[in-house]
Each structure stands twice: as C-alpha cells, then as structure tokens.
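Every protein chain except one is present and positioned as in the full complex.
Note that the chains take the letters A and B in the order they are written out, and that residue 1 is the start of every chain.
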Amino acid sequence: MPREAEPSLNEKQFVLQALQENLRLDGRELDQYRPLDLSFGDQYGVADVTLGRTRVLAKATAEVTVPYADRPLDGIFTIATELSPMTSPAFEVNRPTETEVLLSRLLEKTVRRSGALDTESLCLVAGQKCWSVRVDVHVLSHDGNLIDASCLAVVAALRHFRKPDTSMDAGVLTVYTPAEREPVPLSWLHSPFCVTWSFFGDEADIAVLDATWLEEQVRVGSCTISLNKHGEICQIAKLGGTPVDAVALLQCTSVALTKVKEFSDLLDTKLAEDLKRRDKGGFMAELRAENER
Amino acid sequence: MASDHLFVLPGETIDPALVPTHKKHPLRLGPGLRHIPPSDIVPTVAGQLITNPLKNSMWVEFNSQRYIPTTGDLVLATVTRNAPEAYLCSLSAYTPAATLPHLAFEGATKKTRPQLAPGQLVYARVALAHRHMDPELECVSAATGRADGLGPIAAGNGCVFDVSLGFARRLLMARSREDGGVGVLEMLAGQDPEVVVGGAGGGGGLAFETAVGRNGKVWVGSESAKTVVLVGRALQETDRARLGLEGQRRLVKRLLREMR
C-alpha cells in the first residue's frame, strides 16, 4: 500500500485561483522555468541537474558485452530510472509506480528511439562484441517536473561521457584502460530535450511550464513535447487528462522550441567550461601516467 | 536567562555544573534531552544547550523538518476523512492520522457540530500525544470550553505554506521579532517604520491574517491572492535563506517591487 501525501483543499483551490489571476506561488511567469543549474562530476559521464528544488543525477557507464541476436550490428543502449525513497517516501524500491513508468517511457522515446546515440557505432565485432551503454537516472529530490530535468541530465551525461578506446588488430580486439589511452566520446547525432506543459482549469485553458509538485497535484492534464534545437520533434505525449484546444497545443510547441534552444545553449556552455577545466587537469594526468611507466 | 552557546552532540556528557537547580520546582527537561537514571542528562540531538534557571528547565535548541506531536502544541491539521465519532486529520505527510472528535468544538452537540469536508484545514491543539498511541486533537479548551481561535478554516480562503519547525516556533513566540528574529509579518502589515508598504490594511500595510501551526505549516488568508502569495513567499524565503532582520527588510522591499 503506497503512501500518499495529499495537499489540503485550500492549497489546491488557491493554486488554481492564483493561476486564474496569472500568479504562481513562487512568483514565476506561467512560461518561466525555475533556476536551472547543470554541473558535471569528476568522472566522465556524471551530470547533476538542479531545477528549483528538484534534483536529478545521471551517470553513464559502458562495458563490453554480447549484442542482441536479432541486431548483431548494433550496440546496446539502456536508460534505467528506478525511483527510490530518496525521491519521496511515497516511492518504494522494486515497486514501479505510474510516475516511474511514465518517466522511463518518455526518456526511452525521447533519447533512445529518436536515435540520439548512434548504436551502430557501438558495435565492436559484428555479432560477437559490442558496447553496452547504460545511463542510470537517480532522482535525489522531487519537487515536480522530473521529466524535463531527467531528460536534460541523461543527454548531458551521455555527451559528457567518454568510453575506453579500442583497436582492432588482425581479429584481436584490444580495449585500452584509461591509463593507456584517453577515452573517446560517444557518437552523438542530436540532442533532444523534453518540455512539459501542465494544464489547469475546467477548459484546460491555462498552460503552465515547469510545474512544482503542488502544481502537478492540481493540474487536469499534461503534455510532454520532445524536440531538439533544430525543431525536429521526437515525440509528443499527452496521456489522458482534459482535452486541450489544438491551436493552444501548437502554441505550446513553438514556445517549447524556444526553451529547448536555451537548454541546448546551456548544455554547450557547460560542456565547454568542463572541457577547459579538464584540459589543465587532463594534461597533468597524462604526465603522471607516463612517469609511472 | 539563556546560558552561553554550548554546542552538544548526541550522547555527550553534560557538565553537572551547568544543570540548573531550584529550591521548589523540579528540573524540567525539554526537547532534545533524555534522563538516564539516577542523575545523567544526555542530549539526543545536535544543537545548542539552553538552560532557564528561573523556571528550572533545560532543553536543546535545534531546527528540524519532521514534526513529532507533543501535547499542548497548536497545529494546522488537514482533514483526510470522516470516521464514526471523529475526523481523521493529517499533521504531516506520511505520518499516522490524528483523531479530532466530532464534539471537540466550542458549543458542539450531536446536532449542531461543524461539518468538515475532506481536505479542509483545521487549527487545533494537540490534546494527547503518546508514542504508543495515535495523536488526538481538540478545537476547544478542555478547561474553559472556549475555542480561543481554534476551529476550521473556510475552504477557498488563502493558502498553506510549509516552513521548518524552528521557524514555526519563532513565529509562535509572543515577541517574535525581539526573541525570534522574525519581523516579516510585521513589516508586511506596515508596522515597521523602515519599510513602506502602502497597502489597504490598517497602518498602511497589507491586509492578511495568519495561523501558524507548530507542525511547520502556516496558513495565510487575504482577500487578494497577490497578498497571500507575497506573504507566503516572504515567509518561505526568510526561512530557507536564514535571513536576519536586515535581510528580511530587503526581501520585503524586493518582493513588493516585483509584485506591483
């Protein structure tokens, strides 16, 4: 029996009343995101996203394994999102809730199915060896909008990640350790991001971006649009909820494009900063390795 | 009255010289301390040890987020459902429900008792809190039979904001600005000469009312939704950013500018 934390009637009614006057409880505009912060860990492939009071940590890892029998020329790419009680005591380990299933499905469609990561480049020996890239998403704090934060974290982690270098010599595959050769980045095709709209009111006529946990309890419908900065849409998911006017939905999509361009710029900036920071450190690390040999 | 700032960790020994003594009153231990017979007093949390020689009491001052029901506390509860003879109310998320008897209201009889809907807010007092039992609430003083400001809060009026327990305690102090260092409510109500609000309330400030629950919940009610949001943001920001009085003044001025 899962636990539930239900907000009071006052809170729910007030959130709606305030929205009807164009007010949000934290003073934001209806289409404004909370302060977004992205940072990388010391190891390659670790991305930490803070969106207001929501925090998501994504870690990308890779290992050599056998490819699937029906896809001998492709590598394996999986995204794991297991919510723990750290997210909220309402979640239990090994008991997927609707939130978890939806999150995992949306990330799957956005990042995997859209071909953001070139799985053919993960193949090492056709039918025998390939890379299995895995991204673990850990939600450290849940204050709404897990989808957008998780997607950004996953994409950031994958673009930051470096897999060990390999070489093929007369049928013998050599995988180099990080000490022998610098790891190489993944073959990345495009960066998709998710933008989730929440709808309020009997006619679902109030559209709001980046809902907090409280706003999510009050909303009558939500729509997640995944696209990249070129305007190529990966998926649009509106699962149930009050019907929304089609023209309004188109407007939401165009605002989403603006936000995605902002995300993309932020990610590029942060990656460049991280690279610069590592260049000084990376150089020293190489020296250290050579000395010890 | 308060002793020097003595920082304690759980399990530390307290210098017996610090323990107050009194000719008439027995020593009273407040939160954060436990008594190991015959004469050991040991802290159970990390905080500041405070002694009050006048009332012969001592406790550990600390801040936390999870409310543990204590008899006599004023709390803001949310009705979850109606049970025979009582309402089941939630004091905080993921904790057992507290019972509020149907007749624990001022002048209530079986026919004239207030009807509370699930989700409604109630300002009540903890009548019974024991670790082996679910807590019990009351909206009327057992001694006088009067409500003294307790009772249901009308639905559709205002909003509830979460704050830390230490901040709620400071708000509930008789002189919250002098003793607790919290002046935001006075500033917003126009009672601080250094902050000019220019609102509709008496004294040139904003018009609003509040109910503070020791369980970390503050209800803010007003005719204007903007006022409610403003007061709520001021309270939460003061709590989270740990602002002093000067910081609170700057915060109030900034919020008033933003929300004009």
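Note that in this section a residue touches a chain if its C-beta (ideal position, glycine included) is under 8 Å from a C-beta of that chain, and two chains touch if they have at least 3 such contacts.
What we mean here is this: contacts and distances are computed from a predicted model.
The subunit not displayed here is recorded in UniProt as "Exoribonuclease phosphorolytic domain-containing protein", chosen from "Nucleolar complex protein 4 homolog", "tRNA (Guanine-N(7)-)-methyltransferase non-catalytic subunit wuho", "Exoribonuclease phosphorolytic domain-containing protein" or "Trafficking protein particle complex subunit".
From the options B:P10, B:P53 or B:G156, the residue with contact to the chain not on display is B:P10.
In the complete complex, the residue from A:K59, A:K109 or A:R219 that touches the missing chain is A:K59. Of B:I14, B:V45, B:L88 or B:A155, it is B:V45 that touches the chain left out of the display. Across the entire complex, the residue among A:L25, A:V46 or A:C130 in touch with the chain not shown is A:V46. Residue positions on subunit B in contact with the hidden chain: 2, 5, 7, 9-12, 32, 34, 44-48, 61-66, 68, 93-96, 131-132, 166, 170, 180-182, 240, 242, 244, in rising order.
Residues of subunit A that touch the chain left out of the display are 1, 3, 41-43, 46, 53, 55, 57, 59, 61-63, 65, 80, 82, 84-86, 88-89, 93, 132, 134, 136, 138, 140-143, 164, 175, 177-179, 289.
Note that in this section only the chains that are shown with their structure count from here on.
Here the CA centre of subunit A is 39 Å from the CA centre of subunit B. Those residues of subunit A lying in contact with subunit B across their complex are 3, 5-15, 17-18, 21, 23-27, 89-90. Taken in their complex, subunit B has these residues touching subunit A: 78, 80, 90, 93-94, 117-121, 153, 155-160, 219, 225-226, 228-229, 232-233, 255, 258-259.
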